[in-house]
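Dropping the structure in here first, questions after.
For this view, one protein chain was removed and the others were kept in their places.
Up next is chain A:
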Amino acid sequence: MSDATLKTRPIEVRFRGGGFAPKARRWVGLAVFVVLIAIMEIGTRSGWISALTLPRPSDVLATFKELWDSGLLFKHLLPSLSRLAVGAAIGATVGICVGVMIGLFSYVRAGLVPLVAAIFPIPKIALLPLFVIWFGIDEASKYALIAFGTFTPTVVATYGAVDNVDRSLIRMGQSFGLSWFSIVRKIVLPGAMPGILSGLRISLAIAIILLVAAEMLGAEYGIGAYILEAGSLYDLERLFAGVVILSLLGVILSTVIGVIERRLLGWRG
């Protein structure tokens, strides 16, 4: 080392690594909700948020309690849940099947990828009248709308996931003489599972959106019908109570998928 470098005072190397590694931070998500709701409550009570702009959270809670006590909650919730379950199950199942087929067969890919690209950007809500004509005003048209809406994102996520399966694992399967069916079942599907599940997260959120859209047309009971009625009366408390139910539904579905991911994808560590 030269004399010049010895004379100057040593400078500690500045740390510039770290970050870009998400960690689990419990309760932060909950704290954000609590703070936001507290601001709304304090604001509406003290008057700097007018009652016309936002309903008071405590009033929304009271409306919710009313809904519970009168038994109307389940009268609205149960039909919604069954529509969501049936529609999303049909859409996701068909979507995963078609996605896997696209991933496996060149002809299916060539034929269906442009078709899926063509129907993906259509707002499915716009097709509701069409579904009513095809399937009637009853439950079937609602199932169809939700199924159709979940179908396209599921297909796209699934064939992307199948494409991403490590080809060297498939070559390995072939080199050990595994049958085609075994390779699909034991290598392709488990390998595509992470992508399929993250696609389902998006599909199910879309299913909830479409549930409300479907129920705004010709449904007597259902969360969507409840929100629509409250909205047309400018009853903000009831509107918000309905919206809160939808949010909770979204959080619950997301949690369920998280649990499934931990179960099925524990190998990722």
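Definition applied: a contact is a pair of C-beta atoms (placed from the backbone, for glycine too) under 8 Å apart; a residue touches a chain by one contact, two chains touch by 3 or more; residues count from 1.
In the analysis below, contacts and distances are computed from a predicted model.
*Asks:* Assuming one chain is omitted from the figure, identify its UniProt name from "FUSC family protein", "Na(+)-translocating NADH-quinone reductase subunit C", "Succinate dehydrogenase cytochrome b556 subunit" or "NitT/TauT family transport system ATP-binding protein".
*Replies:* So the chain that does not appear here would be "NitT/TauT family transport system ATP-binding protein", according to UniProt.
*Asks:* Can you say which of A:127, A:169, A:205 or A:246 touches the chain missing from this structure?
*Replies:* Reading the full complex, the residue touching the unseen chain is A:169.
*Asks:* Which residue from A:43, A:190, A:218 or A:231 sits in contact with the chain not drawn here?
*Replies:* A:190
*Asks:* Touching residues of chain A against the unshown chain: what are they?
*Replies:* Given the touch definition above, chain A has residues 168-169, 171-172, 174-179, 182, 186-187, 190-191, 265, 267-269 touching the missing chain.
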